[in-house]
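One protein chain omitted, others in place.
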Amino acid sequence: MSANAMVLENVQSSDRTWLETLHEWLTTVDHKRLGILYILSALWFLSLGGAEALIIRIQLIHAHNNFVSPQVFNRMFTMHGTTMIFFMVMPILFGFANYLVPLMIGARDMAFPRLNAFSFWLSFLGGLLLYFSFLGGSGLYGAGNAPDVGWWAYAPLGGRAFSPGHSSDYWTLALLVSGFGSIGTAINIIATIVSMRCPGMKLSRMPLMVWLYLVMSGMVLIAITPLSAAQIMLLIDRYLGGHFFDTQAGGSAVLWMHFFWIFGHPEVYVLVIPAFGFVSEIISVFSRKPIFGYPVMVAATVAIGLVSTSVWAHHMFTIGMNSYANSFFAITTMAVGVPTGIKIFNWIGTMWGGKIQFKLPMLFCIGFLFQFLIAGLTGILQAAAPFDWQLSLSYFVVAHFHYVIVGGIMFALFGAFYYWYPKTSGRMLSEKLGRWHFWLFLIGFHLTFDLMHIPGLLGMPRRIYTYEPGRGWDTLNLLVTIGAFIQAVAILIFVWNLIISYWKGEKAGNDPWDAWTLEWSTSSPPPSYNFATVPVVASRRPLWDLKHPEDPDSRYE
Amino acid sequence: MFLQFVSAMAVWASEPEGSSSNGTNIFDPASTPAKSIADLSVFVLVITGIIFVVVFALLVYSVVKFRGRAIEASREPAQVYGSTQIELAWTIIPILIVVVLFLATARVIHAIEDVPEPAGAVDVIAIGHQYWWEFRYPQLGVVTANELHIPVSDPARPTPTFLNLLSADTDHSFWVPQLAGKTDLIPNHPNRMWLDPHRTGIFLGQCAQYCGVEHAKMLLRVSVDTPEEFASWVQSQQQPAVDDEKVAAGKHVFETTACINCHAVKGTVASGRFGPDLTHLMSRSTIASGAASNTAKNLRLWIENPDAVKPGSLMPAMKLSDFDLDALVAYMETLR
Partner (left out) sequence: MSAIATPFPESWKLPYRGKVAMAGLIIGEAAIFTIFVVAYLFYVGKSLSGPTPAEVLETPIFFTICLLSSSLTVHLASKALERGKRASFLGMWLSTIVLGGLFLFGTAQEWHRLIYEHGLTVCTHSTSPPA
């Protein structure tokens, strides 16, 4: 079999009506189509969550501002957090997994295509349900309204006593529904990776990204489920007279916190581990070297997965746990920084001695390295629990986690977009627009999130709809807001690039980046069956072996 | 990161010692817990700063030194798969760093949390409400709201203040950055914290745990007084309310409308606990937990239409006539 895999001609008639096309997309079980649906839906929710962020930033542009009322502001930050985490980042990562994992392991589709479709639509329905709350929440004054209890819905604020009406129920149900979708996809990914690899692809020969998705999916199974359990108990409190979290009847607010963060902390690793996957693939190809220390990278990821289940109460350092508990969570949190740091060194090790090509995917990944380093270090700062007694619940934390999610995960995602868009569409994204996107976003990101740390150090708490003048927060907030708008412009350029390149982009061919994993051996876009013949592999980089028969990886692994 | 570190240092170094106007800068501590935290934070910042500089330098070096030139694109670089020694080194060093950081951290955790209460301490019970602070001094028989008075603590003979933190409704958090790290007020979960301010002055803070609509306006003022000032404050707070006949009309309005359901005025029939104690309302410089300064005009507006001052607060608009409202405000103004 040659490097250009045999492709049977698509017998696809172009005279279908748009209704038939729509029907095809709505009923598809093909992993590539579902991947694209996940990604498109995530981009839609990105725009909604982004609009909410801009509203927040405008309101905070100076002290005692009146752009929106406190009620609206509180809904904005609740919806922004909930949307971005559950309906933007999770779906977009599942979308990339759906599209790429079967291709990377030489499979024809995911293990359970119909479960795949079901999980996507559950996820999407959850998002619609959450946004329907704006219309149907029937809050205290009769008007519909969205949840306003923060994305953690801390007890007892989320309970019946303090959250009458249905706004909190929309939060609960939307997440319960999409949570089951996430569990379905996670099961599907695990079954696909374990059971559907092509011959020769032992676990030690999978692309690193596939390993990372395996760990991430395993974590989803034990991280999302505690949230689902807690939400079921919350619903019992709200509707069946239970008192699990009803403090006025002896229930426990702290129990909710524990359950929420037992979900919440592994969840953020669920979000970042696929980003590690994208970065590993891209840095390797654009440094023209294999990933440095593949076995250790796998071990470090598994270690992160395991240790991250023991750190959750570092989100609760201020709730009054005793000194032994605080010390325990401080050390586990610092400990999880070790395998994470090792990964950064391995990525630098991959670049070291290489021949770095500064194409767009690589630019975004270099940004990722720089920013993830900083984000990790500000995480270590907060692991020192007494320091966290000042930093927690302030804008320092907000800056830290946006540094991880935007500076880390979003940058890695943009890199992934530029890298794999040619595979999914057959066209390259525009370099010129891409560079505008990169530099504008970089500048906006740093203006916003570097400066955002400072109001935290100066005592500015989070989730406040306004603040007092004269505390040194005003100018900083203004600059932070300006940075937010710069990022918004950059994202618009990116979306425009996605659209215009579909028709006008340079044709990509099978393997525009001279890469080494199986997805580049088939056409762009791949045919519906992915591979005409089942690939057989002998190393981690099957295409390297084909392109360099005199020096195959299989000799060294 | 570097920018942050530098700005943190700048912010830390810029505050003059002993200034009476205090901000909310965590690097300008005025009390032992805040100072232990600030010292630990400098230590941690220095270590992470060094890590940052080293790794950043490696990153920049590799990006610059190993950039590929198009001419040589056809020849791939040496394909290196890993190196056990290097990987071992960059595993062991971080582990050592973590051990050091942890030991420093654990020491401060115990130093702050496990302090026994000394004999001369002032006891305060702080109860968080949506959206105001209730302060009770059980041994002194004082009940007040929103503005906490505590004595300055002389290191030679310490008189720290120990706070018991409770909540009447949702979660709150007591955060006065220059005096201590924050501790939450959680219903059904009493907490304890302590302060021993080293200098007098007014210290600002606010609620840090999202507690509902007006979380942003649940501000804190802590007045650290000299021992004499504190004693005199306590003395005046222990007195029942001033009973001035000239404002009897206003007092009558107060006692016959719903005010007494929520508020208490010592020495009268009003003994409600849902809202702040108003016995010595005029001894405070702000109203509505810092949402407005304590002037007659603001007070009148607050009673007439709380949503104009703090939209969503739990004080209802009392729907009084102008005549009654004026009389009531006049009465309130006598509650020194």
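Quick notes on this structure:
Note that the chains are named A and B in the order they appear, and that numbering of residues resets to 1 at the start of each chain.
Here is the rule we go by: a contact is a pair of C-beta atoms (placed from the backbone, for glycine too) under 8 Å apart; a residue touches a chain by one contact, two chains touch by 3 or more.
This structure is a prediction, so every number in the text was calculated from the model and none was measured.
Although it is not drawn here, the omitted chain touches the following shown chains in the complete assembly: A. Of the candidate positions A:72, A:249, A:433 or A:500, contact with the unshown chain belongs to A:249. Of the listed residues A:27, A:66 or A:195, the one in contact with the hidden chain in the full complex is A:195. Note that of A:215, A:233 or A:404, the residue touching the chain absent from this view is A:233.
Within the complete assembly, A:183 is the residue of A:183, A:428, A:442 or A:484 that touches the hidden chain. Of the candidate positions A:259, A:345 or A:516, contact with the unshown chain belongs to A:259.
Although one chain is not displayed, its contacts with subunit A can still be listed: residues 1, 111-112, 183, 186-188, 190-192, 194-197, 199-200, 217-218, 221-222, 224-226, 228-230, 233, 236, 240-244, 246, 249-252, 255, 259, 262, 535-538, 542, 545-546, 549, 552, 554.
Everything below uses one rule, namely that only the chains that are shown with their structure count from here on.
Computed from the mean C-alpha positions, the centre of subunit A lies at a distance of 34 Å from the centre of subunit B. Residues 1, 3-4, 7-8, 11, 23-27, 34, 36-37, 40-41, 44-45, 48, 51-52, 55-56, 58-59, 62-63, 66-69, 72-73, 76-83, 86-87, 90-91, 94-95, 98, 101-102, 104-106, 108-110, 112-114, 165, 169-171, 173, 175, 177, 180-184, 186-189, 191-192, 204-217, 219, 290, 311-312 of subunit B touch subunit A in their complex.
Interface residues of subunit A facing subunit B in the complex, by the touch rule stated above, are 69-71, 74, 148-150, 154, 156-157, 162, 247-248, 250-254, 287-290, 292-296, 318-320, 322-323, 326-327, 330-331, 334-335, 337-338, 341-342, 344-346, 348-349, 351-358, 366, 369-370, 373-374, 377-378, 380-381, 383-394, 450, 453-454, 457-468, 470-472, 548, 551, 553, 556-557.
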